[in-house]
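See structure below.
Incomplete set of chains, arranged as in the complex.
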Amino acid sequence: MDLLYQIDLIGALVFAISGAMTAADHKIDIFGAAFTGFVTAIGGGSLRDIFLNTRPVWVDDGNYLLAILIGVIIAITTHRYLGKLRRTLFMFDALGISFFTIVGLQKSLAADSSEIAAIVLGMFSAVMGGVTRDTLMNETPLIFRREIYATACLSGAISFIVLSSFGMDDNLNAFLSASLIFIIRIISVRYKLSLPIIGG
Amino acid sequence: MDLLYQIDLIGALVFAISGAMTAADHKIDIFGAAFTGFVTAIGGGSLRDIFLNTRPVWVDDGNYLLAILIGVIIAITTHRYLGKLRRTLFMFDALGISFFTIVGLQKSLAADSSEIAAIVLGMFSAVMGGVTRDTLMNETPLIFRREIYATACLSGAISFIVLSSFGMDDNLNAFLSASLIFIIRIISVRYKLSLPIIGG
């Protein structure tokens, strides 16, 4: 659990960097950058917790807001250099959504949601912070662009529920299902794969 | 109660079709269509439940997400034909908001809200799914267009509270107040009625 907690804090920090970097691309002030970093980091998990009718973890545990603050400061002080690391940031994001989907799914099941709702809420945990970031910045949300993003999260979440129904060990299952998300995301961007359009 | 439950599921299915159809008009991919169908179907009721500090019903009862999934599949496979049924869809939508307003109002009262808050929350139950759909699709939300939509819901909700204070039977009251919403909606579109503009 201690390791999971540390990964969760690092995830918040990385998402805060990504949010503040997006704000930097729009040349807004440092408060706006901090605000965008904050909503990117807490948006997905908070929405899941609100649907589960539980209190988001950052309200009680100050470490999350400190991690976000550090992420924002890193982004503000080093965004000129970070801008050249798009590839590294992309890998971090792919790792982040893989991890957050499975953790979000497990938290939902632990809060007695139905399995099908846990799949949706796991995906929400991973992608809704970015959706809020894009909406604030007036960009078309990533999940509506022609990329496989939320669908990768859904696939991994479904995989976790299916493997779990066969009695697979939770830790191995989490590792395999998160890896599936990561691999689908990397391959789909590498080979420019996309879903069919409706209404074409 | 069993009949109400079935109507509620059908309502979720119809709203999911309407959301996914709107997405089809914007030529987005099938995930985006499913996502839009989902938020259209659950948006209003979930917002009501969040304000009431209760857990949205779809988190616990998987049948709602199954109904939405069926609605999305219907929209994706038949949107070419459904497009010709705008008139039928309009009638379904008018029926849907009439039903959801009164059910939302009753759920709010059952959760001990004040009567004036129940009127607002009943209206929210009916219209906020569509508002979220329109915001995601970058359209001006229907409730801000020059049509009588949310105002019809408010009228029916106020009617329910007033008739209830005179001691009318709940079932008859629900039927009459929902009918009032339906009639106001149909008449206002038929005769192009609209509210006065402020700031004109």
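In this document, chain identifiers A and B correspond to the written order of the chains, with residue numbering beginning at 1 in each.
Simple rule for what comes next: a contact is a pair of C-beta atoms (placed from the backbone, for glycine too) under 8 Å apart; a residue touches a chain by one contact, two chains touch by 3 or more.
None of these values were measured; they are calculated from a predicted model.
K.L.:
So we've got 2 copies placed here, but how many does the whole thing have in this file?
P.N.:
3
The criterion applied here is as follows: only the chains that are shown with their structure count from here on.
K.L.:
I'd like the Å distance between the centres of chain A and chain B, where a centre is the mean of that chain's Cα atoms.
P.N.:
Distance between chain centres, rounded to whole Å: 30 Å.
K.L.:
Contact residues on chain A for chain B in the complex?
P.N.:
Touching chain B: residues 50-53, 108, 112-117, 120-121, 140-141, 143-144, 146, 150-151, 154, 194-200 of chain A.
K.L.:
Which residues, counting only chain B, touch chain A once they are in their complex?
P.N.:
Its residues touching chain A are 20, 23-33, 35, 38, 46, 50, 53-56, 58-62, 65-66, 75-76, 79, 136, 138.
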